[in-house]
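As you look at this complex, bear in mind that one protein chain is not there, while each of the others sits in place.
Here is chain A:
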Amino acid sequence: MHGRPRRPAKPEDEEAASAKAAKLRDLQAQVLHNHHARTYTKEAIGLSFKLLEINPEAYTAWNYRKLAFQHNVKELSDPEAIKSAVDDELRVVEVALRQNPKSYGAWYHRKWLLNQKLAPVDFKREFGLLDKLLKVDARNFHGWNYRRFLSRFMGVPDEEELKYTMDKISENFSNYSAWHNRSILLSNLLIQQSKGFESKQKIFSEEFELVTQALFTDPSDQSGWFYHLWLLAQTSSPDNPQLIASWPSNAAKLTSSLMKEKVEQHTLSSIWSRTVPIVLYFNEPVKGLNQSSVNLKSDLEFSKDIQWRPLTMADSGYSNCWAAYLQISNECSSLQEYSVEVNIPCSDDIVSRSGSNYNSPVHFTFDIELISNDTAQGLDLFDKPVAWNCSESFQSHGNRDPIPVDLLKITSALVEQDSNWHFERLSEEIDLFRELPDDNSKFGKLTLARLLLACAAIKSRGRSLIERKGYCEEALGLFTDLIHLDPSHKQCYEDERSLVLMDKLTCDMETFMKHCSVQVQPNSAPLNHVQLCRLSLTRIGFAERLLWVQMLDLSHNSLRSVEGLEALQHLVFLNISNNQISSFTALEPLTKIISLKVLDLSFNKIGAHSIDTTRYICSSPFSHKIEASEAFEEYQKVNINVEEYWDAILFFRSLKLAQLDIKGNEIASKENFRTLVVTLIPCLKWFDGEDVN
């Protein structure tokens, strides 16, 4: 089944193929005719068999057979007759599977038949059929799917199925399906706490040993590495989701002005006007945050019900990062401090993708001070374009609280159970893979890097900074090796390296402070400024440590995506000039940052390629959304070329920018682009350094 070379077609093959096609067309027409006419006679059903015998992919023929079967079986009352009807149908499926063992339609038909529960199922025959098929091709995932279906159908204990995966792995360990099924069965058994599966540590130790045997035998075989990756994920991450950061952080003091909303759009709002976002950041994607799973207590009055929204591009409902916007009601007008209490108890509502619920309760409070802020009122802060070079260090601005410390407090306050075992297990694996004699095994290096990072993550909880940095350094070296060793996956390794780099730069205060400063703009409170320039970053990581940032300079990197920045609900200034952004689709996360006012996109690659390749990389491109088509209609009316600028339209219309720099991109040189942007962002004041008006 695998690794068969394709031979070029010969002329006689073509002839045979066209004859076959003619025959198929004829059969298909007849079957369709019978289908429409609801003819369920023996001859008509026989025709559909003839069609499926040659082409098991004719899905309509399967559906026709289902209807015909239901129709005919109704008239039968003798159990024997029903049984023989079912048997006939099963035999048709077998014939089809002989033609194509990977026919979706045929497998589905068989499951459908069994699910009708009309006759007792001969499980011996079913498992016999499966054994035969899996002998021909042990990696036929349809077969494995059907096996899972059967074992559930007849209640085969997971332990037995686990034994079967071991049999298959003993025959040939290059079997993704067997390893995969093993991971599913083990997860089930561990969750159910079946007999012999009480200790996760013992089971995983055994599994690590088993898969290591395969990895060391043939380091170039991928199937084992995939299983190892699963084991690593099970070992390195906590069982249950955890909150790792929030904004505002615990005991933070905020100020909020009582300005009217219409004035708001032209202010540099380090001071919130009646709207305060709360951001919660989890260690893995979760869903189920709502008013009851997150308790908010405050003497402030909110004008609307609080709604928690996932900050993510995907529609899955799961997200690492959740936000809610507190609307301070107009009735609150006394200038005083209000305290807000956030309480996340153990909750069955908040669940991770693997289905485990949130069970580490967190409680934090912060204060909001309402101020009148009359001085700022009426002042146009954007009377000239904002420059990026006037900032002072934190030290010189001594009176400010170093905000990151507070953020990190939450992270370290979390108690990590079992972390000793995890760490020991991972260390053992690291020692093992350091000895892998195959120096050029990319999987070996990648796995070692991942193990090191998992160790680093555990160490962050124990605050062993030096060790942690050592792990990061080694992992960085491995990724650099990998970029040379396996150039076809260069971008992937660069992304991984960027994450490690960001971890290294932000994991401790001392290093992080070198990149932090306070930006002082006239007529505005100082802004928290972070500079991560010229680091060859290709993507953003550890956004949970940047939640407090208001001004972010990421210029002169190699960013291809800005995913992660959507968590920075406080961000006002963003500089991503001189990067590798190639489309507006890649910038979609920015549309989630409602506070963003100044954006520097200059000298990127937007518009350089007519085909937007990131559409397939980004989790959810702009396209195919209902609100999009409404917007398009609207803009079509004002003579905007929707076909050409659809992504620009969707991007800019969701931003409330005051200043945009986009020079140095292909798209900016297009004639009517400036007009387009100005139309799309009515509040824009500065375009590429020029006054819009």
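The rule is short, and it goes like this: contacts are C-beta pairs under 8 Å (C-beta built on N, C-alpha and C of every residue); 3 or more make two chains touch, one makes a residue touch a chain; residues count from 1.
Note that contacts and distances are computed from a predicted model.
Engineer: Assign the chain not included in the display its UniProt protein name, restricting the answer to "Vps72/YL1 C-terminal domain-containing protein", "Glial cell line-derived neurotrophic factor", "Septin-type G domain-containing protein" or "Rab proteins geranylgeranyltransferase component".
Structural biologist: "Rab proteins geranylgeranyltransferase component"
Engineer: Among A:T41, A:Q70, A:N115 or A:T217, which residue is in touch with the absent chain?
Structural biologist: Of these options, the touching residue for the absent chain is A:T217.
Engineer: Using the document's definition of touch, tell me which of A:L76, A:V156, A:L436 or A:C492 contacts the absent chain.
Structural biologist: A:L436
Engineer: Touch as defined at the start, partner being the missing chain; which of A:S18, A:S84 or A:N172 qualifies?
Structural biologist: The missing chain is touched by A:N172.
Engineer: Give me the chain A residues in contact with the hidden chain, please.
Structural biologist: Looking at chain A, the ones touching the missing chain are residues 170-173, 209-210, 212-214, 216-219, 432, 435-438.
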